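Only one protein chain is missing from this complex, and each of the others stays in its spot.
In this document, chain identifiers A, B and C correspond to the written order of the chains, with residue numbering beginning at 1 in each.
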Amino acid sequence: MRLLYFAWLKTKIGKTEETLDLPAGIATPAALVDWLKTRGPGFAEALKDRRTLRVAVNRRHVGWDFALKPGDEVALFPPVTGG
Amino acid sequence: MRLLYFAWLKTKIGKTEETLDLPAGIATPAALVDWLKTRGPGFAEALKDRRTLRVAVNRRHVGWDFALKPGDEVALFPPVTGG
Amino acid sequence: MIRVQREDFDVGFEIENLTRGKTTIGGIVTFVGTVRDPGGANAIMAMTLEHYSGMTEDELTAIEAEANKRWPLDASLIVHRFGRLLPGERIVLVVTAAAHRTAAFAANEFLVDWLKTKAPFWKQEETPQGTRWVEARDSDEQAAKRWAKG
Partner (left out) sequence: MIRVQREDFDVGFEIENLTRGKTTIGGIVTFVGTVRDPGGANAIMAMTLEHYSGMTEDELTAIEAEANKRWPLDASLIVHRFGRLLPGERIVLVVTAAAHRTAAFAANEFLVDWLKTKAPFWKQEETPQGTRWVEARDSDEQAAKRWAKG
């Protein structure tokens, strides 16, 4: 799957995107975030409070319990501030 | 006083403006309209229903019971349709 | 700023001229009213706007001041044309600029509603059946009433 990070998530995690295999047992964005948090202090800091985050799968806003599939493009970002 | 007519009043009355002395006893636009109606069929036709008319004195919208003074500029017109 | 004129106006130029260098502005709302040809049985070939020269300018100045009293605007502009106009031609321009968009939108709608019901302009339409004066619309009166202060 392709993972994208935007705004301050990008800064804290230290990268814009990465490609990895969806780990076994990870079926939702909520579970994915919990797993990502174990990958290092940058991830743990950036993802510590899910209420400050939003998630999109294949370029559409989704909820934390959305059903992930292998090959999905998952983007994590703070609430948007456009316009 | 100066009298101005706009839109279809102008057409029915047959003139855009005229200057005349405020007749004795005419103290309001309501009384003025009643007096004007006696001046001919064009006036009678144009002014027959005051609900279809609006009045401005010295370039300000006023009510039919506004107190007229000699030298006022009085304009009669239908409801506006600008914008 | 207000202007009443026969000539067309350049929307981009007017916005730029009004707001240039004002870095406290966050939102600019613009309304352009155009001559509409409804087509079919209501088709029009042209429209002539008559106005009460002198009163028009006074009224536009007063309503612009009222909008600036009600909302914190950084800039505002009303340009209204008169004379004969063809379908698609611009009639009126209202620009309102403020730090926040809500004030700019509200002030703009207030001004446009007001123009429809109070500004001394009268429209005469040229139709295949002849010319006719446009009647005031009750929906415009209702729209204007929502701004009345309680």
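The rule is simple: a contact is a pair of C-beta atoms (placed from the backbone, for glycine too) under 8 Å apart; a residue touches a chain by one contact, two chains touch by 3 or more.
All values derive from a computational prediction rather than experimental measurement.
Peer 1: Taking the complete complex into account, tell me which visible chains touch the one left out.
Peer 2: A, C
Peer 1: Given that one chain is not shown, which residue among C:I25, C:V79 or C:A107 touches it?
Peer 2: Considering the complete complex, C:I25 is the one touching the chain left out.
Peer 1: Kindly note down the residues of chain C that lie in touch with the hidden chain.
Peer 2: Here the touching residues of chain C are 10-13, 15-16, 19-39, 87-88, 99, 101-102, 104-105, 108-109, 112, 143.
Peer 1: Which residue numbers on chain A touch the omitted chain?
Peer 2: Interface residues of chain A facing the absent chain: 4, 6-8, 56, 59-61, 75, 77-83.
The rule is simple: only the chains that are shown with their structure count from here on.
Peer 1: Using mean C-alpha positions as chain centres, tell me how far chain A is from chain C in Å, no decimals.
Peer 2: The computed centroid separation for chain A versus chain C comes out at 48 Å.
Peer 1: Nearest whole angstrom, what separates the Cα centre of chain A from the Cα centre of chain B?
Peer 2: Result: the chain centres lie 73 Å from each other.
Peer 1: Measuring centre to centre with CA averages, how many angstrom lie between chain B and chain C?
Peer 2: 26
Peer 1: Got the chain A residues that touch at least 2 other chains?
Peer 2: In chain A, no residue touches at least two other chains, as defined above.
Peer 1: For chain C, which residues are shared contacts with two or more other chains?
Peer 2: none
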